[in-house]
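What you see is the complex with one protein chain gone and the rest in place.
Note that the chains take the letters A and B in the order they are written out, and that residue 1 is the start of every chain.
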Amino acid sequence: MLLRYVTKRLLIGLVQLVVLTVAVFFLIRLLPADPISRFVGLNPSEEAYAQAERSLGLDRPVHVQLLHYLGLAPSQGTGLLQGDLGDSWVSGSPIAQEIGTFLPVTLELITISFFVAFLIAVPVGMLSATRPGGAADRGVFVYSLFAGSQPEFWWGLLFVYLFFFVLGVAPAPLGLLSPMTSEPAVITGFITIDSLLAGRLDVFLEALHHLMLPVATLVFILSGPIIKMVRQNMVRALQSDFVLYARCAGLPARRIAFYALRAAMAPSMTLIGILYGFMLGGAVLVESVFSLGGLGQYAIRSILAFDYPAIQGVVLVITAISLSVYLLLDILHAMIDPRVAY
Amino acid sequence: MTVASEPMDKPRRRIDVLFLIGVSIVSLTVFLALFGPVLAPYDPTVATGSYAVPPPPLADWPRLFWGSITGSLDQPPHWFGTDASGLDVFSRVIAAPRIDLTIALAANGLSLVFGVLLGLAAGYYKHWWTEVMMRASDVLQSFPVFISAMILVALAGRSMTNIVIALALLYTPIYIRLTRSEVLSQKVRGYVEAARAIGNSEAVIAFRHVLPNSLAPALIQASVTIGFAILLTAGLSFVGAGVRPPAPEWGLMISTGANQVILGEWWPSVFPGIAISVTVFGFAVLGNALERRYDGA
Partner (left out) sequence: MTAPEVVSGEVVSTPAATVAPAPPVLTASGLKVAYPTPRGTVVAIDGLDLTIRQREVVGLVGDAGSGKSTTALALMGVVRPPGRILAGSIQFDGRDLLRCREEELRRIRGRDIGIIVQNPRGSLNPMLRIGKQIGNVYRAHNHASPLEARERAVDMLRMVGINDPDRRVKAFAHELSGGMAQRALIAMALSSEPRLLIADEPTSGLDVTIQAQFLDQMWETVQRTHSAILLISQDLGIIANYCDRVLVLHDRRIVEDAPARDFFARPAHPYSQSILGLQRASAGEQAQARRASSAATETLVEVDRLTKHFPIRGTDKVVQAVDTVSFAIGRGETVGLVGESGSGKTTIGRCLLRLEEPTSGEIRYRGQPISGIAQHHLRRFRSKLQIVFQDPYDSLNPRWTIGRILREPLDLHTTLTGRAKRDRARELLDMVGLDPNALDIRPRGLGAGAMQRLNIARALATDPEFIVLDEPTSVLAPSAVVGLIALLQKLQSDLQLSYLFISHDLTTVQYLCHRVAVMYLGQMVELGTVDQVFGSPRHPYAKALLASHLFPDPTRRRVDRHERETLTGEIPSPVDLPRGCYLYGRCPHATETCADAPQALDRQPDGRLVRCWRATAGEIGDSA
């Protein structure tokens, strides 16, 4: 049953990705941007312009370009169907490879941030739910509203000013490692993991040090909605009829707490997934404040350079990861809550 | 002991403090959007000639304040200092709502109107085109919001109008979805059946009975989304895909000041940041208060 569900979800996701890819493909070509002039300068000769147009493949009819991109025109080389995201117009190197170097930084950043945010938010939200309306609860509530509505890039800057410039406890916001450090061999692409695999504890600690402020910024922003959600689900669980009945049946307090916790965690899964997906693109701002060199910055670079294949690649990868995370959390949800039908 | 030892709270008229805070912040923002550029002591887009002047120390503020009222100063004080290109930060901060709020309100207004009408159609009538529309809005909603906004604005041209259109496009599915699900639950209510039994036409039922009763979720969402639209507008400017300098816009101001923060020049970025922080919080608080009122009713 689970297998059938996963297959079904994967198929739906695949269709969604294809539709999205085609939609983005047409969208960026509909918008009045002129990528060619980006590459040939402001006043090119007609010949140079046409030459550039040909080299980017923009001289062909749009549907031919699409077929080519999707890999449905084998005579013209590989495309999506063959797992080829194309080459960047800016650097000329394969986009899949470029994304491969930028993506781990983003995943590392947001995964650590989610983990820390969760560690903080769950106990706070639960505590707040045990006495709804109390002073502590109201304080937590205002905090969660506040944190959930803040410009994260500004807080990042503020942290830089305070902890780097004033206090000097944080490194300059210039990437994951200082330029002097030799990078460990790339195995997974995740610096924290690669440094450990290479036995380079110094690099590991340095990376953590550099991640400190960006993670703190994201944790601050993320803790708002997560606390709010945990609190709300916990309050709902504690006020539910089955917890009331468990009290009437004389169950020990610890078991009742467990009943409520499990009921509160299940619906939280969905929101976690949505937040994670949102952050994949939303981490852009924090990445650029700290010059981390993540996927978001790659996206900015590609978008501002009108690098169409790279834009397509970024959107595709982000959406694919989001969909996988949703699926994973939905499966987790179904494992906790038997009411969720596959 | 199960019996409560202390007496219960006396019934008191509790004023919703959060609601008041939200209303005040939102009112102030609207006020500045209307009059900010007029009230600004300097032209927010013209350099003053003094570069990177820090704000005056707090101790001087009363004197400067008195001076600016009586007109005994040679020139108005730079309350928040000036940035590296000589623009007065205070003037720009209070002039910015005209751009930020206008974008947020226009984008939400457009998406609210379209979203509610399409949501009503999708919930009330089951046709092939409403199905197609829902699938389309699904696809639109699976776009990564910030990246998509960047793509749309950067490729269409960095202008206020394009930001408004981009945000409206990205927000419409939210309103469609909210309204549709509310319409679906309202249209099976007894009062709708009763209206039908009395002899109303379906269009009258949809617009006169179902629509007014299905608006609340979208309106509550609007208050929250307006705040997020301000954040998004600022974020776009911050990465260089928003309005063009020297337009007074909070995100752009933070962005231009960002490089100096690392050198200790905090004021060009900090003041606009506080403005965003407070404004968006105000909208969030207002939305939350509206939601609680709606649920409690």
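Keep this in mind: a residue touches a chain if its C-beta (ideal position, glycine included) is under 8 Å from a C-beta of that chain, and two chains touch if they have at least 3 such contacts.
Worth saying up front: this structure is predicted, and the values here are computed from it rather than measured.
Considering the whole complex, the residue from A:216, A:251, A:271 or A:320 that touches the absent chain is A:251. Among A:124, A:263, A:280 or A:300, the one in contact with the hidden chain is A:263. Mapped onto subunit A, contacts with the missing chain fall at residues 132-133, 238-242, 244-253, 255, 259, 262-263, 266, 336-339. For subunit B, the residues touching the absent chain in the complete assembly are 1-4, 7-12, 14, 189-191, 193-201, 209, 212-213, 296.
Here is the rule we go by: only the chains that are shown with their structure count from here on.
On the subunit B side of its complex with subunit A, the touching residues are 18, 138-139, 142-148, 150-152, 154-157, 227-228, 231, 234-235, 238-241, 251, 254, 258, 261-264, 266, 269-270, 273, 276-277, 280-281, 283-285, 288. Within the complex formed with subunit B, the subunit A residues making contact are 16, 19-20, 23-24, 27-28, 31-33, 142, 145-146, 148-151, 153-155, 157-158, 160-161, 164-165, 172-173, 277-278, 280-282, 284-285, 288-289, 296, 299-300, 303-304, 306, 311, 314-315, 318-319, 322-323.
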